[in-house]
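First up is the structure itself, then whatever we jot down about it.
As you look at this complex, bear in mind that one protein chain is not there, while each of the others sits in place.
Letters A and B mark the chains as written, and numbering starts fresh at 1 in each.
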Amino acid sequence: MMFIRSFIFFLGVLVTLLLGWAGLVGIPNIMISEIQPPKGLERYTYEQSYGRSIYIREGCLYCHSQQVRPVGFGADQERFWGRPSVPADYVYDKPHLLGTMRTGPDLFNIGARQPSEDWHLIHLYNPRIVSRGSVMPPFPWLFEEKISAAPDDKVIILPDSIAPRGKVVVATREGRALTTYLIGMNHTYSVSQVPARNDTTKKK
Amino acid sequence: MAAQTTTKEQFISFASHTAEEVSEKQQRVEIDDSVTSPVVLYFLTGIGWLVFGSVAGLIAAVKFNLPDWLGGTPFLTFGRIRPVHLNAVVYGWASLAGAGMIVWMTSRLCRAKIEKTWALYVSAVLWNIGVAFGIVSLFFGYNQGMEWLEFPKPAGGLIALGFLFFAYSIAQTFRKRQVEHVYVSLWYILASLIWFPLLYVVANLGIYHGVTEAAMNWWFGHNVLTVWFTPIGLAGAYYFIPKVIGRPIYSYYLGLLGFWAFALFYNWNGIHHLVGGPLPTWMVTVSIVASVMMFVPVMAVAVNHHLTTIGHFRMLKFSPTLRFVVFGSMSYTAVSFQGSIESLRSFSEVAHFTHYTIGHAHLGVYGFVSMILFGAIYYIMPRIAKWEWPYPKLIKLHFWMSAVGIALYVVALSMGGWIQGTMMNDPSLPFIASVNATKPYLWVRSLGGTMMLLGHLAFAYQFLLIIYRSGPTRYVPAWFELRQTTEENRPV
Partner (left out) sequence: MSLPVAVIIIISIIVVAGALALAAFVWAVRTKQFSIKQLNEGAKVIFDDEEPIGTPQDLIFKESTNGSPNHH
């Protein structure tokens, strides 16, 4: 009797967990794995992958999302953050970086909105140079100070109040890779997949 | 003045009247003795992570308002110190303190001495090494890139292994139980032992990518609450509320319904973290439905906990455990109702991606789980250390710092987050407006966090005092005052 009760308890506990997994992960996995990558989406290049790993290392995902919400849900469309994102956009993403916070803006199409390498480098050096009121951390360790720049160094021009005297500030390989990744974040190609319907009843 | 220790014999002789009572008391004393060392180890290391994690959290919080503070070093950048905070308080503090509470409670509820104590020591060591290794890795930037799953696989592996040793000891103790009925707290405990290892292993299989990985991420993230932390909190509340008040749970059979409804619905909540996201609509809808259905088990628990407490609120004046645990159980009702509403699309449209969700998360893990764990530790420690808490004033300080701290925290982030979301959704305003609007609220949040940290320091200090049996001597453990019943403390 005790054994049967224990068995039912064990089974019930197991089943409730696995059912949830099956419904939320297992079945969607089967459905979504059939999706083909969109024509406009390319695999990450080596530099972009490297930059992506820096993005993860510095914890950018804790303040930035990478998912554009559909029409009628939030103001993503009105802010020209790109067309609504669909599952197909993420087939090459591992780990996913969808994000859950927008302390800073969504970055899914930041490369389309802001393609300037110089802007990104200066912004990473200290965001408040180009973005007043920003609370983003500075990333000076993605840069180094040198007496003079080598021929293929990327020098960044800083305001006089911040620029170190008698030295130039040069982006490191990491800084350039991160920028390459960010500029590559461009998902404006078209897709045939219909985005999720999340609009509430109000029309815009 | 030398500190006197109450010996076991003195302890027992205060209480004994008949030979029968001696043996029952003796049994309880022996059971408590058997768990003392492992429980103290779990609590001590857990509290260590609590203090560490609170400092890390405060650093992260202040950086919202002063982003250039400590900005020159990569080790303390927000993007690293933030996951350090989360993992330290989740896998360090709450998990270890919860494990300690589970060990003591299982032993008591089974009326059996704890089995395989060696396994608990192994577990505590592996677990702490795993967390420490993971935290150090995060400081150096090694991050798996998913929230709640940041620890590199070796750290996660050590934690999972440590958990298995812990589960082994609990399961063996349960097998040797001397009771006919398995109390409700044990249902939650036993369920978590089956659920948590499975959850952790399935999440770390590494077979996912793309948006399904996101779905797995949040199935996992929410399920850590479902299968580990909520059971810990509810097991604590279901035991300590009736025990301290001296009344059985209001409607025990309702608790049975509540348990299975909880198991069924809560497992499907995960995708409410991705409302509006690039996932099939049906997945999001299913999770929203499940989140709303949580009203059923949460109401069952609320009826049980609150109606057991009603009429006995004056006990809150006397019992620190009850204060913390009742605060925790009220927070559970509040955070669950809030969560159900928050998952609705119209609400999520504003609150998602904002500080509102952070406030909600802290109401759950701190206001609910941690407050109950504090209450549990205040109850358990005197009974195993054979020493009373030396400074009740420090307990009061801890309580008020934590309670006011979390209240400020949650209110500030809820208001600030709602405003942030509203402004974010107003395209006539530049994005930076939503950031600027939150700044005053973020200061209040840091104030709340500072208060919580101070409370934790008072708590940690007194915890050290009690395990070293320092501070003012007590001849008579507090609860034996019952023996001298006066008009004032007559049982209700």
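By definition in this document, a contact is a pair of C-beta atoms (placed from the backbone, for glycine too) under 8 Å apart; a residue touches a chain by one contact, two chains touch by 3 or more.
In this text the structure is predicted, and so the values were computed from the model without any measurement.
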Legend entry - From B:Gly98, B:Gly130 or B:Pro242, residue that would touch the chain that is not displayed: B:Pro242
Legend entry - Residue in contact with the excluded chain [from B:Asn87, B:Thr321 or B:Ser370]: B:Thr321
Legend entry - Contact residue for the chain not shown (choose from B:Ile59, B:Val84, B:Leu234 or B:Ile395): B:Ile395
Inset, instruction - Identify the residues of chain A touching the omitted chain, counting contacts across the whole complex. - result: 1, 8, 12, 15, 19, 22-23, 27-28, 30-31, 34
Legend entry - Contact set of chain B toward the excluded chain (per top definition): 15, 20-21, 24-25, 28, 109, 179-181, 183-184, 239, 242-249, 251-253, 256, 260, 264, 280, 282, 286, 312, 315, 317-322, 378-379, 388-393, 395-396, 472-476, 478-479, 481-482, 488-489, 491-492
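Rule of thumb we're sticking to: only the chains that are shown with their structure count from here on.
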Inset, instruction - Compute the distance, rounded to whole Å, between the mean C-alpha positions of chain A and chain B. - result: 31
Inset, instruction - Enumerate the contact residues on chain B facing chain A in the complex. - result: 63-65, 67-68, 71-74, 77-80, 82-83, 141-147, 187, 190-191, 194-195, 198-199, 202, 208-217, 219, 223, 227, 260, 263-264, 267-268, 270-271, 273-281, 283-284, 286-287, 345-346, 349, 352-354, 357-358, 424-427, 431-432, 434-436, 439
Legend entry - Of chain A, residues touching chain B in the complex: 9-10, 12-14, 16-21, 23-25, 28-29, 31-33, 56-63, 65, 67, 69-70, 73-75, 78-79, 84-87, 89-105, 126-128, 131-141, 195-198, 200
